[in-house]
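Pasting in a structure now, in structure tokens, and then I'll have a few things to ask.
With one protein chain removed, the remaining protein chains of the complex are shown where they sit.
Let's turn to chain A:
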């Protein structure tokens, strides 16, 4: 696959961005907000993953769970924001938000979708390695780790930008037989929930590997939660124990 010039990320000294991954997403980038389009599974996933992000942030920063703007006053960076499916809701929750992605078409779609709304939301084409260290209260990278060239390096790069006392929230796919069956065979080839070639199973990351990367970056892992599909309800839901396919990981950066 060849990335078009427009979609090629700005050249970084050392970047976790995989050009072939960017090219894969870029061909559908204009349709990020079409809930029944190529990103439909992310729309379906969104309530449950935003629910987990909000709960973690509320707990860590001592916020009011009944508030409509529970993240007010926090600075947030969403790495690999795509069309802004997570960044825009985070801004609506009150956070001053930066959405970062290597795909210029996705950033364009994200910017267009947020236009005209009164939000503290900025989008930028770029990669996390170029961001300043020890800056953000909260850094999120949801369903991104598995698309990078070197997951460990990517996690360390994200962790670097979290301010001491801040929070890093990640979600990705586990490398298990079940995730191969569900994530690749079922989702891509049978159900066609996501376009074929969306995921490379070999790049999937085990929770222990992700936790090790966080600890290598000097962070403490505070939560791991599974994400399972409930066929009866037709919806995703959290699971405290089943991390075999999708899962979340929360880590904090110690103060000083």
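The rule is simple: a residue touches a chain if its C-beta (ideal position, glycine included) is under 8 Å from a C-beta of that chain, and two chains touch if they have at least 3 such contacts; residues count from 1.
As a convention for this text, contacts and distances are computed from a predicted model.
Chosen from "2-octaprenyl-3-methyl-6-methoxy-1,4-benzoquinol hydroxylase", "Exodeoxyribonuclease 7 small subunit", "NADH-quinone oxidoreductase" or "Amino acid ABC transporter permease", the protein name that UniProt gives for the omitted chain reads "2-octaprenyl-3-methyl-6-methoxy-1,4-benzoquinol hydroxylase".
Across A:17, A:74 or A:90, the residue that sits in touch with the chain not pictured is A:90. Contact with the undisplayed chain is limited, among A:47, A:73 or A:164, to A:47. Annotation: of A:16, A:56, A:70 or A:198, A:70 touches the absent chain (contact as defined above).
Listed for chain A, the residues touching the missing chain in the whole complex are 35-36, 43-44, 46-47, 50-51, 54, 66-68, 70, 88-93, 232.
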